[in-house]
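Take a look at the structure below.
The complex appears here without one of its protein chains, the remainder shown in place.
For clarity, chains are labelled A and B in written order, and residue numbers in each chain start from 1.
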Amino acid sequence: MSDTHGHGHHVEEEEKPVAKARPIEPTEDSLDLPFEPMELKMGPSHPATHGTVRILLKLDGERIVHSEVEVGYLHRGFEKECESGLWYQAFPYTDRLNYVSPIINNVGYALACEKLFGIEAPERAQWLRVIASEVSRMSDHYTCLGACSLELGAFTAFLYAVEAREQLWDLHDALCGARVTTNYVRIGGLSMDVGRDFRELAKERLAAAGKLQQDLEDLLLSNPIFLDRMEGTGVLPKEKLIELGVTGPVLRAAGVPYDVRRAQPYLVYDRIDYDVPIGEAGDNLDRFLVRIEELKQSRRMIEQCVERMPEGPVDVDDPHVRLAGKGRVFERMEELIAQFKIVTEGPKPPVGEVYQAVEGGNGELGFYLVSDGTGRPVKCRPRSPSFSNTQALSPMIDGAMLADVIPTFDMINMIGGECDR
Amino acid sequence: MSDPTNDATEPADALVQPASPVLRDLLSRFAGRVLAVSEHRGDATAIVDRAALLEVGRHLRDDAACAFDMLLDVTAVDYLGRRPRFEVVYHLLSIDRNDRVRIKVPLEEEDLVIPSVVPIWAGADWLERETFDLYGVRFDGHPNLKRIYLYEEFEGHPLRKDYPKEKRQPLIGPGAVRRDPMNDDLTR
Partner (left out) sequence: MAARVVTVDRRSLRAKGGAFGARAFAKGLSVTWRHFSRNLMGWVRGTPTVATVMFPEEDVVKPAAFRGMPVLVQMDDGKERCVACGLCEWACPVDCISIDPAETPDPIERHPLRFDIDMGRCMYCGLCEEACPEEAIVMSDRVEISAFSRGGIVWNKEDLLVPQDQLARRLDWIRRSYDR
């Protein structure tokens, strides 16, 4: 069996570079002998799956006959918590959805709330939100690529990717004072403005991350062992991916240029230059390369934003939505009363419901909010990309080899917090 | 089923003649079965009768003028104290036409069953399981309707508004009978 399905046949693939899914047909041996499929439980805690998920496999030799993916090990009741708090108290919880790109969740929730309130954040806040989102997206992609290389045996590449991620988390730190639990964005603005030295810091950190990324690419991208593991594995046709609700780099790698930033531009994405990379074969290698290219594009976006970001306020001047500045609260009665009202009752949106999507690290991250006009949400529902993407794992690995589970799962990049909410 | 447009949680700007061509098409094609439409904050929304859900869904997916090929999200909302109490909400996306629509189906608490849309969009599988798990909505015709986040022995459906946040669940000890997924036929 290993002769026909193992990794020894990459020489053929060199001749037709766009890889196809490997056909799995029962060999004569497997029909002759009576056999029973072996049952293997991968996870929930498995060294090669960076996420708490259990994959139940039925194996015929090394070939997967049937698989079932079980999620839910990280379910913390995100929606219940949000519905029992005030609108602004959900921000710290949104950090914990996709905890490797926390600010994108903050931005998504804030944009949905602003759509519900019918307000818009000031110009400077919008540019800063783009910067913060792209920094987060880069840290997400570095984690994904690094973890993937680690689980395929390339430990050094993982260290470089994580060091690059640390450079970006320094930027998180400068923006909001925390590396992971950011809690940065607010309804109608941001928790705080950045200092003047941010532009230089951003350039320095991005340059350092760029160097490490080059090292990562040098280590992996021409390495035949790495290419053998990635090429032609985990393929699903794009029609199937769309049917399953898969978005993000996985869908783009299959050749569908759907990116929320491009399709329905929010914030200032329609005013900056960037490319949307797509793949042609839709295998794990394409997913890896799409992420590599997106990292470069994110860097390009941040560089444009720090140059073009205007001066000005970062919060809407509306005492019903956003707290006034500390100085005014200390000295004036009206602002002090407004402070008490906003904190205790929360900002109150009009009755209605909205859905607002942003491009998260792994695909379309949407928030569906329902308001009954009080300070507490009736419904606060994140449409998390990881959940729909993980659903596609089972059809991707059915019929493949056991070893293909690892790169496929890595490239789907399931984030437990986001998938299990 | 009472008129779902007649309550406080609906946006006031329900339109007679909506701007979205998809909603206009739905109104003329499924007159009486599309109960109401609205475009609050630009989100095209149609409230559909349960009996017409599959037909509307097929039309939205297959008609070239709709082409909603991706089902983004399935969830429910619990409006405790109002009738009908529940609403199942579908968010659809058309990648080619770059358009979105939201379909809502009102459901009575006593009759919390809705046809599954898995035959139309395969991606509804886990999303419907999640809605079943957290709200107790049963999806008729779902291939594998079981809890997805919580364990089999969990009592109640935690996202319902009458489920207290602080509620404790009974401990499941080693004596409890647990379903072993490995002993079930996974290939069914």
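FYI, a contact is a pair of C-beta atoms (placed from the backbone, for glycine too) under 8 Å apart; a residue touches a chain by one contact, two chains touch by 3 or more.
Here the structure is a predicted model, which means the values were calculated and not measured.
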- Message: I'd like the shown chains that the missing chain touches, ordered by label.
- Response: A
- Message: For the chain left out of this view, which of A:D173, A:D318 or A:D398 touches it?
- Response: A:D173
- Determine which one of A:G108, A:P277, A:G352 or A:G416 touches the chain that has been left out. A:P277
- Option touching the unshown chain, where A:A48, A:L221 or A:A403 are the choices: A:L221
- Of A:G85, A:P347 or A:P382, the residue in touch with the unshown chain: A:G85
- Message: Residue by residue, what part of chain A touches the chain that was omitted?
- Response: 14, 17-18, 81, 85, 88-93, 156, 160, 163, 166, 170, 173-178, 181, 183, 191-193, 195, 215, 218-219, 221-225, 227, 257, 259, 261-262, 269-281, 285-286, 289-290, 292-293, 313-315, 323-330, 336, 339-340, 343-344
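What we mean here is this: only the chains that are shown with their structure count from here on.
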- Query: Any idea how many Å lie between the Cα centroids of chain A and chain B?
  - Reply: 25
- Query: Contact residues on chain B for chain A in the complex?
  - Reply: 8-12, 40-41, 43, 45, 69-73, 75, 77, 79, 89, 91, 93, 95, 98, 100, 102, 121-123, 125-127, 130, 134, 147-150, 158-159, 165, 181-182, 186-187
- Note on the structure: Per the touch rule, the chain A residues reaching chain B in their complex are 39, 41, 56, 58, 65-66, 68, 70-72, 75, 77, 79-81, 83-84, 115-116, 118, 240, 242-247, 256, 258, 263-264, 351-355, 357, 364, 366, 368, 370, 372-373, 378-379, 381, 383, 387-388, 390-391, 420-421
